[in-house]
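In what follows, a structure is listed as structure tokens, so that the remarks can point back to it.
Only one protein chain is missing from this complex, and each of the others stays in its spot.
Naming follows writing order (A, B and C), and every chain is counted from residue 1.
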Amino acid sequence: MSTAAFWALAVLAVASGIMVFRFDSMARATFSLLTALLCVGGELIVLGLDYLGVVTVLMMTIEMAIMAVFMIMFMMNPAGLMPMTMLHNRRGAALICAGSFTSLVVGILLVPWPRRVGRAPADPTMDLGMSLMGPQMLTMMTLGMALFATIVATVVLATRRGRYDRYGDDLRAARPDDPVRGGVGR
Amino acid sequence: MNLELFLITAAALFCVGLYGALTQQSIVMLMMGLELMLGGVILAAGAAWHHIAPAAADGQVLIVVAITAMAVEMAIGFAVVTALFRSREVDTTDMAAELRE
Amino acid sequence: MAEPAPPWAALVLPLALALVATALATADARSTGPGREVLRLLVQQRRITRAADVPLVRLATTLLPVAAVLAAAVLPLGFRPVSDLPDGIVWFNAMEALAWAAVWLAGWGPNSTLSLIGGYRFLAQGLAYELPHMLAITTAALGAQSLRVGAVADAQAGLWFAVWMPAAFGIYLLSALAMAFWGPFDQPVGRDTAGGAAAELSGVDRLVFLGGRRLLLVVAAAFSVPLFLGGGHGPLLPGWAWTLIKTAAVLGLLLWVRRRVPTVRTERYMELSWVVLTPLAVAQALVVAVVVLKK
Partner (left out) sequence: MDLRARLTRAALARPAVLLATSPGATRERLAVEAELGRRGWPSAAGPASADLLVFAGVPLPLRDDDWAERVWTAVPAPKARVTVTDAEHAAHTLDHGHRTLLTPAAHPAERHETATAAAPDHGPHDSQGSHGGMDHAHHGRPPGTVAGLPLAERAEDRDGLRLDRLHVPLGPALPDWPAGLVLRLELQGDVVRRAEVDPMPTPAASRPAFWSEPWLKALAGEPGTSGEAARRRCAAHLDSLGRFLGVAGWSDAATRARRARDRTLGDAHGEELRPLVHPLVRRVRKSRTLRWLTAGVGELPGGPVAGDAHSRLIGWLDGIEYALDAIGDRTPLADHPLIGPRGRVDDTEAPASRTLLAALPALLAGAEFACARLVVASLDPDLDELAARRAPDGRTHG
């Protein structure tokens, strides 16, 4: 059962991963990438990591849906109605990739992997939580800070309007001057 | 279904993503390549956890880190594209490289 | 205690959901009953717009009901879900997020301006509702100290979560409407865009898409029962009966809201959601965390 699931998901993941760069239509490419990443989530579930697998599915779905919008905003030919290539140094890239894949596979097959130590805990999710809140607290804090910094950096990079644009030079405007009025009535 | 098979799948995903990241001109497509590479990393980490050290949570923590990296990469990537696009109307790597000149 | 349902439950589940959705449609019917409407759409031709991405449209319309049924797999009827996953709440959330992809694709696929606007609207609405929604369902999980839906229902044998986490319950109901783009949150398929994301769908496509939306509403409403309304716990009647009664009550409430309130536009709801509801949901989670620690 799980062997069949592994093979189906693995083949689908790699195939849709390849299709990402073969589709002309941006929408298809995005959702092909989503399929590949959903399959990765599925593989995690096959491995017994239910929580992380489902979280991957959740995150990737939302991420790809949002990416689709950016795609339409910034791409020149999102619907792929006019076939065009937007590629550079294909040959070099193909060589690099084929080379790295071969060496990775050789490495994977030759390395004497250590034997399995210990047993999986009954509840890996609990294990993960305890670890993140215990020995791995530093990782968790770093991730938290990184995410926070990302939020700030993203807003700074993406917007061009600051509070002086919204509330006037002396920041005294009663109502912000926004292109669209918001819902809280400030 | 052993460790090697999982790792080879992960390597295939990683290399497909690498190919995309190297060849695509559009920044958005380049980010899709990066996502695929990180997807490979996640899979490899999960396989390593299951087949090598299931008792320790380190493999799981690595997956959490990779997922966070994906989110951060995406958010920053789109913010940079938006900023570039706003100032220069640039949306491909080649065009961004020309800006230096 | 939650015990697994027999395997045939997986087959019965979609039928049961469809049954509830039909009952809902009957209660909601203005002019045409659901049976006749289904028949009308079956007779109608599927039409294809110029330069449309037909496979994507088909995928999108089917994905919506599939996501709804998958999300329902963790729903306990009484105390027996089809599959009581250890991370049922996250599973529900992930399946509900698939609707984002489905609606956006349905809007994009036909290559029509108005339906694409519908697709955009749903993504904007998703961004608005998702943050407080996740916090609200996390609060319920926090109260029960488990991500398992059955455990959350069991934790409410005494006091319902809706009673001592009212903010989370309210936010959940709002997001239930928003995730099924129903009632006041029906902007993605709004009449002002001639049907929005569904504007170009006809015949079977339309039936599957709008039927999937109804299923999603039923599942979202039914999920509030184990999460906040004590699941199958109740006096006298058996668990499954209580589940049905409570689900019907929630659905009735949602239908009533739809009659009383005009469509909420995302640009207004977004600010409300992020500036008021998200902090409120965080505060609620904090209170619950303190109470749980004190216990």
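What we mean here is this: a contact is a pair of C-beta atoms (placed from the backbone, for glycine too) under 8 Å apart; a residue touches a chain by one contact, two chains touch by 3 or more.
From a predicted model like this one, the values you see are computed outputs, not experimental measurements.
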Hidden-chain contact residue, picked from the options C:R80, C:H133 or C:R206: C:R206
In chain C, positions touching the absent partner: 30-32, 36, 39-40, 42-51, 111-114, 116-117, 120-121, 184, 186-187, 190-195, 198-203, 206, 258-265, 267-268
Positions on chain A contacted by the hidden chain, ascending: 72-73, 76-79, 81-82, 84, 160, 179-181, 183, 185
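One rule holds in what follows: only the chains that are shown with their structure count from here on.
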Distance between chain centroids, defined by C-alpha means - chain B, chain C (Å): 32
Chain centre separation in whole Å, for chain C relative to chain A (CA means): 25
Length of the line joining the C-alpha centres of chain A and chain B, rounded to whole Å: 7
Chain C residues counted as touching two or more neighbouring chains: none
Multi-partner residues of chain A (at least 2 other chains): 55
Residue numbers on chain A that touch chain C, as the complex places them: 25, 27-28, 31, 34, 50-51, 54-55, 57-58, 61-62, 64-66, 68-69, 79, 81, 123, 125, 180-184
Partner chain B, residues of chain A touching it in the complex: 2-3, 6, 10, 13-14, 17-18, 20-21, 26, 29-30, 33, 36-37, 40, 43-44, 47-49, 52, 55-56, 59, 63, 67, 70-71, 73-76, 86-90, 92-94, 96-98, 100-101, 104-105, 108-109, 113-114, 116-121, 124, 127-128, 130-132, 136, 139, 143, 146-147, 150-151, 153-158, 160
In the complex with chain A, residue positions of chain C that touch it: 51, 53, 56, 59, 85-87, 90-91, 93-94, 97-98, 100-101, 104-105, 108-109, 111, 120, 123, 126-127, 130, 147, 267-272, 275-276
